[in-house]
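I'd like to ask you about the structure that follows.
Every protein chain of the complex appears in place save one, which is left out.
What follows is subunit A.
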Amino acid sequence: MMNKAKSVAARYGTGLMQAVAAVMLTCGSGAALAQSAVKMGCVLPLSGGSASVGNQTKAGVTAAVEQINQAGGIKALGGAKLEAIFGDSQSKADIGVAETERLINREKVSVLCGAFNSAVTFPATEVAERNKTPWIVVGSVKDEITERGYKYTFRINNKATYDAREQIDAIDMLGKETGKQAKRVALFYEGGDWGRSHAANIRKLAAERKLDVVLDEPAPPGQVDFTSQLLKIRASKPDALIVALYTPDQLLFSRQLAEQRLDLPFGLHSAGGGTEDPTFYAAVPAKQVAYYFVQEDWQIDFLDNKSEPLLLNIEKRVRGILGHGMSAYAAQGVSVAYVVQDVLERAKTTDREAIRKALAATDITGGPALFPGYQRIKFDENGQNTFSHGAISQNINGKRRTIWPVDNRGADVKPVWPVPTWSKR
């Protein structure tokens, strides 16, 4: 009996000591947490076909994280520094998934973002969902990414439907403004996830708005000649051409289109892609891309109208990293970093579940998170920011100016509609 009582006391004693030790450990790690960094994982295409895009987003994230840390880090976590850890998807789905797993399980990141290519983001978010790690989509527009009932996937930027709707809205609006409506559109797009989903949306909207789709042609990536497709476009006699191509393809296509002097009365309407990449404009003569309409997640003349020091500072830093100024991709990188900051300040912990809850409750109406040109960031039950929208610019007199939405249009900007034929340029 005595022996038993002793052993009970000993057991309780040990239990008590373990409990004390556990509490001390927790406090210790809590104190350590306050000074250590909060890890944010970013899966981006840093090599491969979309490498230039991925590196622009990386520059945006890097610049914003530096700025956040200089301003005192995450105050709710005792000034913890934000640390961005990048994973290279190489623009490939399988590698993107592997990188996501590495960031979750080995780097133990609190929140994830990425991965630009829809084909990578789609399976990678599935991994994040399984591991209960919040993922903020950057750049990918495929609708289904936020339409699978996932709890951990959030998207700040447009989804594909919005992109398509904006393009058709702009074509409608320009028609109404001038009384000259486009009737026939041709579709030419890269044959991957992004291009096909964009084309599907345009087809649906075109049917609703009584626009004739006279050509519907996907293109395999990495082509060395577009002559036969340009011939098909010419033969279909479209009023306007809607394209969705990545940078190298867009570059080759634009050059060949100009060389063949293919006249499109109501112009070429590009859904971002290559035409929102600053390196595209550095590599193509300005004349060949005159009057292009570009729909993108960033208002190209945004900084002309604003002089906020935070943004100018970021612009300068991004220029330092990339050698060229802001782009849609860099702006999205900035935005995601500031959303993470906002979320961490509210979550007050690095726990993934708490971060998910805080993310779902996000409602940002000001500050650098809105850098891409949105008025507000607030997610619906699917995790889609319903306030996101893009802007459409036209390349007028060698400068890209915003023409849609009308509210974002500068006072001196007058869209050119229809566009002059090649012989009159």
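Criterion: a contact is a pair of C-beta atoms (placed from the backbone, for glycine too) under 8 Å apart; a residue touches a chain by one contact, two chains touch by 3 or more; residues count from 1.
Quick note on the criterion: contacts and distances are computed from a predicted model.
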Refer to UniProt and select, among "NADH-quinone oxidoreductase subunit H", "Methylene-tetrahydrofolate reductase-like protein", "Branched-chain amino acid ABC transporter permease" or "NAD(P)-dependent iron-only hydrogenase iron-sulfur protein", the name of the complex member that is left out.
-> "Branched-chain amino acid ABC transporter permease"
Which one touches the absent chain: A:Ala71, A:Ala207 or A:Leu231?
-> A:Leu231
Which one, A:Gly87, A:Gly114 or A:Pro248, makes contact with the chain that was left out?
-> A:Pro248
Could you tell which one of A:Thr133, A:Asn201 or A:Thr279 touches the chain left off the display?
-> A:Thr279
Among A:Gly54, A:Gly114 or A:Pro238, which one is in touch with the chain left out?
-> A:Gly54
In terms of residues, what is the contact footprint of the unshown chain on subunit A?
-> 46-49, 51-52, 54-55, 191, 217-220, 222-225, 227-229, 231-232, 235, 247-248, 251-252, 255-256, 259-260, 277, 279-280, 282-285
